[in-house]
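With one protein chain held back, the other chains of the complex are shown just where they sit.
The chains carry the letters A, B and C, assigned in the order they are written, with residues numbered from 1 in each.
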Amino acid sequence: MDFFVLMLAIPLVSGALLTVFGERAWAPNLNIIASLGTFLAAVGLTVEVVANGPRFAFGEQFFIDSLNVFFVALTAFVGLTTSIFSGPYMANEAAHGRLTKPRLRLYKSMYQLFMFTMLMALTTNNLGILWVAMEAATLTTVLLVSLYRTPASLEAAWKYFILCGVGIAQALFGTILLYFAAERVLGETGNALLWTHLVEVKGQLEPTVMALSFIFLLVGYGTKVGLAPLHNWLPDAHAEGPTPVSAVLSGLLLNVALYAILRCKVLADGAIHSDYAGNLMMGFGLFTLLLAAFFLSRQKDVKRMFAYSSIEHMGLITFAFGMGGAVANFAGLLHMTMHSLTKSAIFFAVGHATQKTGTQMMADIRGLIRINPLIGWGLMLGTLAILGMPPFGVFASEFMILTHAMKHFPWATPILLLALGVAFASIFGKVQPMVFGETEAKRLPHAPAITPVFLHLGIVLMLGLYIPPYLTRWFHEAARMLG
Amino acid sequence: MLSLLPIDTLLIAACAWLAIGLLGLVAPRNLRFISKTLFPLGALVGVLVGLVALGSLGEAPETAVLVIGLPDLPFHLRLDNLSAVFALLLGFVPVGISIYAAGYFRKGEGTAPGVLCLEYHVFLASMLLVLLADDAYAFMVAWESMALSSFFLVTTNHQHAEIRRAGFLYLLIAHVGAISILLSFGVMTGGAGDYTFAGMRAQQLSPFWASAAFLLALVGFGAKAGLVPLHVWLPEAHPAAPSPVSAMMSGVMLKTAIYGLLRVSFDLVGTPLWWWGVVALAVGLVTALFGVLYSTVQSDMKRLLAYSSIENIGLIAVGIGLTLIFHAYRMEALAALAMTAVLYHCLAHSAFKSLLFLCTGSVLHATKERSLGKLGGLIHRMPWVAWLALAGVIASVGLPPLSGFVSEWMLLQAFLFSPGLPHPWLNMVVPVAAALVVFVAALAGFAMVKFYGIIFLGQMREPGLKDAHDAGPWEKFGLAWLALITLLLGILPSTVISRIDAATRQLLGTGLADKLHEQGWWMLAPMSPERASYEPLIFLVTIAATLLLGRWLVRHLYHGRVRRTAAWDCGYWFQGPRAQDTAEGFSQPIRRIFEPMFRMERHFPTARDSKPYYSVKVEDHFWHWLYLPVARLVNAISGLVTAVQGGRIAIYLLYSFITLLILLLVARP
Amino acid sequence: MNAAIPFSAQLINLFASVILLLAFAMLAQRRVMALVNLFALQGLTLCLSTLVVAVTTGQTHLYWSAGLTLLLKALLLPWILHRLIRRLQVKWEVESLINIPATMLVGIALVIIAFNVTQPISELSSTISRGTLGIALASVMLAFLMMITRTKAIPQVVGFLAMENGLFLAATSATYGMPMVVELGIALDVLIGVIILGVFFFQIRDQFDSLDIRHMEKLKDN
Partner (left out) sequence: MISVSGFLGQIFAIALALLLAPLLSGWVGQCRAWLQSRTAPPLLLPYYMLHKLFHKDVVLAHGASSLFRAAPFIVFGCMVLACAIIPSLSTDLPLAPAADAIALVGVFGLARIFISLAAMDVGTSFGSLGGRREMLVGFLAEPALLMVIFTLAMIAQSTSVATIVETLAHREFVIFPSLAFAGIAFTMVSLAENARVPVDNPATHLELTMIHEAMILEYSGRHLALIEWASSLKLYAYSCLGLAFFFPWGIAERDNFMALLAAIPLLLFKLAIGGFLLAGIETVSAKMRIFRAPEFLGTAFLLAVLGLLVRLMLESRV
């Protein structure tokens, strides 16, 4: 059977199954097995695409090239590790009485459906379907964020829904404008929203329409990426949802939204013949980075703080893609990978830590390294990695972004460094006392899953020192595709 | 035929250190295995590094490219004479520290021994990589790994809040410095995008950008070295760390920063401008003066040493500044003299400061006390440590015939022969700088007498000190090793200089060795014997001969009778340990003379106090003038920024609405 | 002058203007039931305008989308909202953060902006309804404004749905509709969204004893 079909079908079917049978004892295992299946299918697909080049599926509705197959692989991988992590995590939540069985069922089914929507958004060739998948991803995660049904989680979910709903409505307007522009070139063949067709005629698209369209798309999908000042939903949703959800939100959903912007940027660049789209993205990126950095220093809730850190990194990545060019795009892609892996690892560690201590307030969490050295070290190393300390891979990409900026946009470098410096001081100053120090330990009913944390960190560490040649080739090709 | 180049051997050594560290994780709680097997193994690797470095001095540079690194920028490595000098230091000094550490670490103190072993050896390996790195990425990776591993070492006893705070401050400033270094590298590539050092050398920078690169490097490496005003982490982190770690940081790690500064200013950035030297000189002088003044008023023995390290780094920076000035004016002979002084002081400081820090470690283990006010009289209980510490003290004060004097002597010589600079203004300022250097050296004497006298001499200030015990055999060996290095560096300057001269020649084109070879190995006369000379061995022999002869004569002509009795009590019955000077009391004259330099909080007893007491707290001005304002500023900005997140959804929607409107109205292509 | 414009285009323009008018009316409406009714009316107008476009251009899928609009936006969603309002016993009055006249003034400014922005695009348009894109953008923005100014959850959601109406208008009038699969997807998303919101309303009322979103301002940083 086709790897691609498998990859989409497994989460969809298992999501449906879990909706029905989610309260059975084997349900958590099904969640993991389904994620594993998705991951294996994604690996198969990746191998296939890397070996044979881009391919279509379902007519021309789906298109897998080296750019999105990379996101697909990443998404499936983090999806797998998160499902592994969420097994004991959710069991502990249930044991603490924070979640009932129906909620657990909802969690698992929505998790699979969420994976499905993301994979669909990544692989679709149709920009309209992309929008639909993004909206669907919002809907599934709204349910996940409000899983605890506490006032705070409801508030967060409400804000998430409204803000992202409105945001994504702008993206739809942008898509319509894009279609409008495309139709004039491609005619009413129904192919006018297919990216592969659009990219062939991108030079003929009407620049004014494309500029307007890109504004709407950037604001729309940018809301989901968390670009300031459209980011306001993000810290709430991350802080109040269950930690596995925070991990996939930060690690995957933001990437997918950014991916959508990137696809559109290629078209806008082709049409406008100037750095218009790039400049907009650089502006947004820098502003986001700076704002998020200053947000960090006043955080009290650990998950909220790391949510802001995600905003910060998304700003940096947006800036990198805004700069454009092979090196910056490469660096951006690399940074996205590193951020996904590292941030989800951090959320895993944070999840266990908050469960152990029963609070998300950083002031009340102390001495993790005593409670459980692996969690403590995981959080510490993850934090250092996300802050861009070598030899972790985040540094590699930051190094490339910074050096590229120094070469082409020297004025931006001080801003970048100021933001990175402030972020370092804020985050590290708060995490260090959490990890170190004295505490009273408490045992959890279910042993935490630490493997994902160190698996992620191990990969990040390896990529900081050595990026295998095939990965480099793959990244290069993807970067070239972005122009 | 398998032939290993020195650079390969060093790389293997770095890997060996990493492997030893990882072995520590195999049995993280097995203290015996780790301390008695792994640490000595690490010391052996250190010997290897030192010998290889020694052997490669004077040879042509060797390069290597590894497979790891960035796709377009794999790790480039290069072993040249400058790296070799510092690798020499990195090889031999840690031998003493590692052996000492084998006997030092105990059960149940902070981090598990296995983790500690990993951090320690990663620290060593990353320092070696810093020295070998030949491109910006490899350098930064090694540099930050060094910062990171040392941070974890500093926070070994992380249950104390002030140690955590110290660690945080340390890593923060290290990170800021690293950012600055990265920027400096960026400037030096000159937009060519070639981040190998070879590429930087090939760039011809305009004076403006060259200056920018130099100043950024000065800030970056200064943050690591502890140049004022980026020194604040140093007196916090050194006392916080376990003593072998403090020794390693102060003795070895600070030198990597000096290495970096030398590498950038003399190798990468191109021809220096004269005023760079003035900047370095001024910063160095302020640092040295600041360090020594604060070191005299400290009451914590490790803080005292930490400030003393700041002072020494300041002196090294003065030397670098002087070298830069001479080099810029093409007075290469004097530049070579100053450069040799810098390199020599790096070697010397590395050995004697490690020695002193290790001595504090032994004192700490024996007494559980770090505060000078609770020590005293330890020479009776710990004679080994006391006498070896004395060697460190004398070297650190810069007195003949030990190592510190040699470098200070050469530095002063360089100063003295500076007239003739083509810049009249400089001509005036440089000798005054020399006066300040002398002043610093003399004040260092005050600090060190205080350090030694209050810890080891006098009566025991606390009854618990009676149970103090001397260091164990491992520790003794470590101390003796470092003391031996100090002594050898002190009495064989000519031999050492003719080895390290290769680095000077590499950077400046000329060296001292030719002149030295004309004279005997026992004599150090960098210009000519008529102008200045110093023969430490003869010096030592003369004093020793007089001493022994005098003693023999006195015994022979008179007698050797000794009676023991109580000390003279001046007619006052109470002559307990409390009657001695306290640490605060000892430094009272300094506080009084240099009052404006300190930020002091004093409490004086009054006649009506039911429990009269005196207390004095000396704080750093920079903390209040520079760091707190910056922190407050960041906090204020962040207060403004967080107002954005007010919780009201309507406002959030308004943001996105306004963003959209602005983009539609303003940002049109 | 208008003689150059065919009748169908005039009709479309008329419907578009009605939609804009309804958007203003919704912005000004103080009562929640009437708001929902206005929304239903807007949906109906949208359906009619789509129908006109379908008849004029002969695009079959536009009939489908007209039907879909009628079903979803004129009937199903208003019905769901009515039920919700009755079940939740929402108060009739709608509170606004800014007073109505001020809102209207801002609204007019928005319309001007929207027309200005879309001006160059309308010039390019080859479709029969060139001016409607501006109206569509204007109604999207007015709906946005309504979401900003309303303090209760239900009017906010109505604003959200009205925004979709505006988008739909843009899609049909400017481009003769999106591809069918996309439109179906969008419709499905909107439907699911409203259902989820409906569930939310009950939860919010359970937790906060009110549907006033001003209770939901706890999560903040300052």
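Keep this in mind: a residue touches a chain if its C-beta (ideal position, glycine included) is under 8 Å from a C-beta of that chain, and two chains touch if they have at least 3 such contacts.
None of these values were measured; they are calculated from a predicted model.
K.L.:
Which chains here would be touched by the one that got left out?
P.N.:
When the full complex is considered, the omitted chain touches B.
K.L.:
Check each of B:I68, B:L273, B:A333 or B:V438 against the chain that is not shown and name the one that touches it.
P.N.:
Residue touching the chain left out of view: B:V438.
K.L.:
Looking at the full complex, which residue from B:I379, B:A471 or B:V618 touches the chain that isn't shown here?
P.N.:
The one listed residue touching the chain not shown is B:I379.
K.L.:
Considering the whole complex, which of B:L390, B:A480 or B:I651 touches the chain not shown?
P.N.:
Once the missing chain is taken into account, the touching residue is B:L390.
K.L.:
For the chain that got dropped from the picture, name the residues of chain B it touches.
P.N.:
376-377, 379-380, 383, 386, 390, 393-394, 397-400, 405, 409, 412-413, 416-417, 419, 427-428, 431-432, 434-435, 438-439, 441-443, 445-446, 448-450, 452-454, 457-459, 523, 525, 529-535, 538-539, 542-547, 550-551, 554, 557-558, 561-570, 575, 577, 579-581, 585-586, 588-590, 592-593
Rule of thumb we're sticking to: only the chains that are shown with their structure count from here on.
K.L.:
Quick one: do these chains touch in a line, a ring, a star, all-to-all (complete), or other?
P.N.:
complete
K.L.:
Where centres are the averaged C-alpha coordinates, which chain has the largest centre distance to chain B?
P.N.:
Checked the centroid distances; the maximum from chain B is C.
K.L.:
Out of B-C and A-B, which chain pair has the most contact pairs?
P.N.:
Top pair by contacting C-beta pairs is A-B.
K.L.:
Per-chain Cα mean versus the mean over all protein Cα atoms: which chain has them closest together?
P.N.:
A
K.L.:
For chain A and chain C, what's the span in angstrom between their mean Cα positions?
P.N.:
The answer is 31 Å.
K.L.:
Round to the nearest whole Å and give the separation of the Cα centres of chain B and chain C.
P.N.:
70
K.L.:
Approximately how many whole Å separate the CA-defined centres of chain A and chain B?
P.N.:
About 44 Å separates the centre of chain A from that of chain B.
K.L.:
Using the touch definition from the top, which residues of chain A touch two or more other chains?
P.N.:
158-159, 162, 166, 208, 212, 235, 295, 298
K.L.:
Using the touch definition from the top, which residues of chain C touch two or more other chains?
P.N.:
Expected reply: 117, 144, 147, 156, 213, 216-219, 221.
K.L.:
Where on chain A is chain B touching in the complex?
P.N.:
Of all residues in chain A, those touching chain B are 158-159, 162-163, 166-167, 170, 207-208, 211-212, 215-216, 218-219, 223, 228-230, 232-233, 235, 272, 274, 276, 280, 291, 294-298, 367, 369, 373, 384, 387, 389-391, 395-396, 399-400, 402-403, 406-407, 413, 417, 420-422, 424-426, 428-429, 432-433, 436-438, 464-467, 469, 472, 475-476.
K.L.:
For chain A, which residues count as touching chain C in their complex?
P.N.:
It comes out as residues 61, 126, 128-129, 131-132, 135-136, 139, 142-143, 146, 149-152, 154-159, 161-162, 165-166, 169, 172-173, 175-177, 179-180, 183-184, 188, 190, 192-193, 206, 208-209, 212, 235-236, 239-240, 295, 298-299, 304.
K.L.:
Note which residues of chain C are touching chain A in the complex, please.
P.N.:
59, 117-118, 120-121, 124-126, 133, 137, 140, 144, 147, 153, 156, 160, 163-164, 167, 170-171, 174-176, 178-179, 181-182, 185-186, 188-189, 192-193, 196-197, 200, 203-204, 207-208, 213, 216-219, 221
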